[in-house]
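To keep things clear, I will list the structure first and then write my remarks on it.
With one protein chain held back, the other chains of the complex are shown just where they sit.
Labels for the chains are A and B, by order of writing; each one numbers its residues from 1.
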Amino acid sequence: MRYYLRKLAFYLVALWAAVTLNFLIPRMLPGNPVDILMAKLQQRGGSPDPATRRAYELLLGTDTHESLVHQYLGYLGNMATGEFGISVSDFPTPVSTVIATSLPWTMALVGLATLISVLVGTVLGVVAGWRRGGWLDSLVPATTVLAAVPYFWLALLLVAVFGAALGWFPLLGGYDVTLNPGWDGPFLRSALYYGVLPATTIVISSAGGWLLGTRNMMVSVAAEDYVLTARAKGLRNSRIMIFYAARNAVLPTVAGFAISLGFVVAGSIVTEQVFAYPGIGSKLLQAVQSNDYALMQGIFLIITVTVLGANLLVDLLYGLVDPRIRTSG
Amino acid sequence: MTNLSTELAAAPLRADWRNMLPRRSPKLVVGAGIIATMTLWAVAGPAVVGDPEAIRDIGLTAPSTAHLLGTTQTGQDVLAQLAYATRGSLYIGILVGVMATLLSVLFGIVGSYVGGLVDEAFSLLSNVFLVIPGLPLVIVISAFVPVQARGSWTIAAVLAVTGWAGSARVLRAQTLSLRSRDYVLASRVAGERPWRVVAVEILPNLLPVLATQFVFAIIAAILSEAGLSFLGLGAANSATLGTMLSYAQNGFALQRGAWWWFVPPGVIIALVGCGLALINFSIDEIINPRLRDIPRRRTADQPRPARPVTRTDDDAVLTVQGLSVTYRTTQPVHAVRDVTLTLHRGEILGLAGESGCGKTTLAYAINRLHRPPAEITAGTVTFHDRGGEDVDVLALDPRELRAFRWSQLAMVFQGAMNALNPVLTVRAQLADVLTTHRPGLSRRERHRRCGEALSLVGVDPRRLNAYPHELSGGMRQRVMIAMALLLEPQIVILDEPTTALDVLVQRGILRELLRLRDRLRFAVLFITHDLPLLLEVADRVAIMRDGSIVEDAPSDQIIARPRHPYTRQLLGSFPSLTGERGDFLRSPEPEPAPPGGAR
Partner (left out) sequence: MVRKKILMRTRATAVLTAAVLTASACGSGGGAKPGADVTLVAYTGQSSDYQVNFNPYTSNIGGIGTIFEPLFFFNVLRAEPPQPRLGTAYSWNADGTQLSITLRDGVKWSDGERFTAQDVLFTLDMLTKHKESNSVGYNGTATAPDDTHVVIKFAQPSFVTAPNILGRIYIVPEHKWKAIANPATDPVSAPVGTGPFTLAEFKPQAFTYAANPGYWGGAPAVKKVRFLALSGNQSGQQALQAGQTDWQTGPVPDIKDIEKNYAGYQATIVPLNQIVLDTCSNTALGCTGPQTDPAVRRAIYYGLNRTQINTLAFENTASEISPGFALLHRDDAVISTRLPERTAPMQPDVGKAQQQLESAGYAKGADGVYAKNGKPLSLTVTVVSGWSDYITTLNTMTQQLKQVGIKLTAQQLSWNEWTQQRQNGRFQLILDSLNQGPAPDPYYLYSYFFATGTTAKVGTRAPQNWSRFSDPEVDRALAGLTRTDPKDTAARQPYLDTIQTRIEQAMPYVPVLTQGTVTEYHASKFTGWPTPDDLYAVPAVWQAPDNAEVMKRLKPTGK
């Protein structure tokens, strides 16, 4: 129980740190983003009403003599209610709406791709680590090369080969734009179809990391005493591999999830750019290119919260999976 | 597996520092070769290629003799651009690698060495930075920095600040484990200054880990910078592989099939990453020697024709004849030399000797649990079944061997701390023996039998649902014994079963064991270094030294009339509780085997 509470506390601290970082960055760097945003709003025909200006000020900093603490508290309040202001690049949509429409796409793509990647990498890693010296061991350097290939380059290659040259998959987008987004068959099919290439990019690039980690752990675990006992007990090889070796080897992999997720999130941003996938990554880039600071801040916060949430989930899962944690707390 | 290392320790090792260098394996050669080539290309390449920026009217052209990698849309030579771009990328990669490693050393090593509140704070900081997603943070920071200020150093600083956390965590874990090592504590007690302790005792042992983290940091930096440049957020006016790819996309290289513009930068990034990763593998093998690629030894597992030895007398249950086991390391270690033993039904045969004499190797070899580089070079192991059959254990095929194991011959290992699977319940670990060897049983029957087995050794059957870490040491050992007796084997091998337990618990377990032996009539091979214990419990005792059996006689004979001088030494070395202190036993070099191979 104590384990769960400690983990929860840690993630709350991390969340606070991220939120505060988000608060401090625009104030530490030069420039006056609020004025720029207000000017852009005007350009777009928006009337800069005081509420909008206030939202921007809390988000990005103001040069009035308002105390930092006061701004911070107001900022926290706005964050809690999801009030990020109005997006300048997607005027006049509020930032929270922009995020709400694009986040599910990224979560679906990255979530699904990571799941597949973890499963593929772990299974292959278990087998490669157990059967030393087999052909699977030669997989390891191969996946290392793949992991060293930049995500976007791999994405471009896949598009060139499977999209342009062979024409098997669409070149870009999240779904057929002529369809109406909704929970119906044609749309879901279209979404799945358009998601194949981006997901493949993520899987190919990240499976190697899981494979390597699992394989190394399997090698360590294979030398443990309980594996020796299992062999002495005359158990079948597959049973030993799965219940004695793999079951213990994947634990640290689960623990190392945080680092891997960071790479996957980074890779997905670039992948979305290449595929023009309507997820939150391409919105972030769109925000950066249009100096839409409000949208940028909002997205950064949401990405952070999502990643923290995923990590918390995995840590809780770890607690379930490793009985030593469960009982000792 | 500690016995293995003590066995190996008998062979003199090379000097410590040389052990720190990576072994020359194919991975290291290839990896180092790639990196050397790339570095040469980055350093010397720009001097030999032409001007990367000169434009020509020819526009986009395919590779030719004039331009080995073709030209870009404005007629610029791709090969020339590639040289400068590689230099740019490597420069930033190394810059970030150094900065990030310095940060992680600060927050990881120094923090955890100092300990206390500083350690807690640094660790929290590392974890927080670890979970905050890196690239979005970099993007946001880069976006706020005005374009004019976006130089190479700024970008490098941003990348370093967002990338140090993972390494810090790893370094901290290593430092924590080193900090409590004996030699560090010793030098602290001796009054050495903290910085000296860190520099002399801790850092050298951290070097391999530090090296891998440094290499990781470089790989990550190159990839991140490439991504940033591709998105247009990289350092202004820099030429890196990422900017090259960005221009290639801008110039529709993909659509026009201009692979020569577009493929080489990505290939170089991949090669550099791959080379660095291979080097990391080699360094990993220093940290964890088990990861080394094991050369296949075809001889070890060859099927051989069965050559069972007939039993010397009706009561024999196991005959070991002339068994020799060698560790095929660079300097072969003859762990077991020409051992002959006979175990009789219902007998407790003790096997005694000092650490490193080969007794555990012998025990493993009997059951064929030995792993490369250990190899049985001569001899036979024959099991004499109650029904009259003689089985050559060394000739069994894998399926037969599995059936043989545990049902005929069970083992209880030293230090049940690690011998039980930490993630399975006691019930599961007992039950899977039955699932494998007695597949016909129903689940209820299996559980009943498990409960019975626990009761047999004096453990409450309610403990079936417990996990190993919830049991005390003594209880775990009893569980191991229960597990060993589940199938009522004919032979039980005990390898130092009570060494790690306190005296009273020891007594209890031994008493239990004797009781069970009386009831179930199995033979016991009892391996230990504790000769006095053995003399109490065992019927016969065999003394082992440097791989050979020097004496083999009933226990009372050993006490009364030890024949071999080593036996006498051994007997005399144990201090009695009330009497003299005893001799200090440790012979400086192995006594040469008497001619004729007498035991």
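One rule holds in what follows: contacts are C-beta pairs under 8 Å (C-beta built on N, C-alpha and C of every residue); 3 or more make two chains touch, one makes a residue touch a chain.
Since we're looking at a predicted model, the values are computed, not measured.
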Visible contact partners (per top-of-document touch definition) of the missing chain: A, B
Identified contact with the non-displayed chain, of B:Arg256, B:Arg307, B:Arg386 or B:Arg507: B:Arg256
Candidates A:Asn22, A:Gln71 or A:Ser89 - the one touching the absent chain: A:Ser89
Which residue of A:Arg6, A:Arg27, A:His70 or A:Arg189 touches the chain not shown here: A:Arg189
Contact partner of the left-out chain, one of A:Ala100, A:Leu171 or A:Leu316: A:Leu171
Where the unshown chain meets chain A, residue by residue: 36, 39-40, 43, 45-47, 88-93, 116, 119, 163-164, 167-168, 171-173, 176-178, 180, 186, 189-190, 192-193, 196, 242-243, 247, 273-276, 278, 282, 286, 288-291
Chain B, residues in touch with the chain not shown (by the definition above): 53-55, 57, 59, 73-75, 147, 232, 236-237, 249-252, 254-256, 424, 428
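We take it that only the chains that are shown with their structure count from here on.
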Whole-Å gap separating chain A and chain B, where each centre is the average of the chain's CA atoms: 32
Parts of chain B lying in touch with chain A, wherever the complex brings them together: 1, 27, 124, 127-128, 130-137, 139-146, 149, 166, 219, 223-224, 226-227, 230-233, 242, 245, 249, 254-255, 262, 265-266, 269-274, 276-278, 281, 284, 288, 290-291, 293-294, 296, 367, 369, 401-407, 410-411, 413, 415, 417-424, 432-433, 436-437, 467, 469-470, 480, 483
Chain A - residues contacting chain B, complex: 10-11, 13-14, 17-18, 21, 25-26, 29-31, 33, 132-133, 137, 141, 144-145, 147-154, 156-157, 159-160, 164, 216, 219-220, 222-226, 228-236, 239, 243-244, 247-248, 251, 258-259, 261-262, 265-266, 269-270, 273, 284-285, 288-289, 291, 293, 296-297, 299-300, 303-304, 307-308, 311, 321-324, 327-328
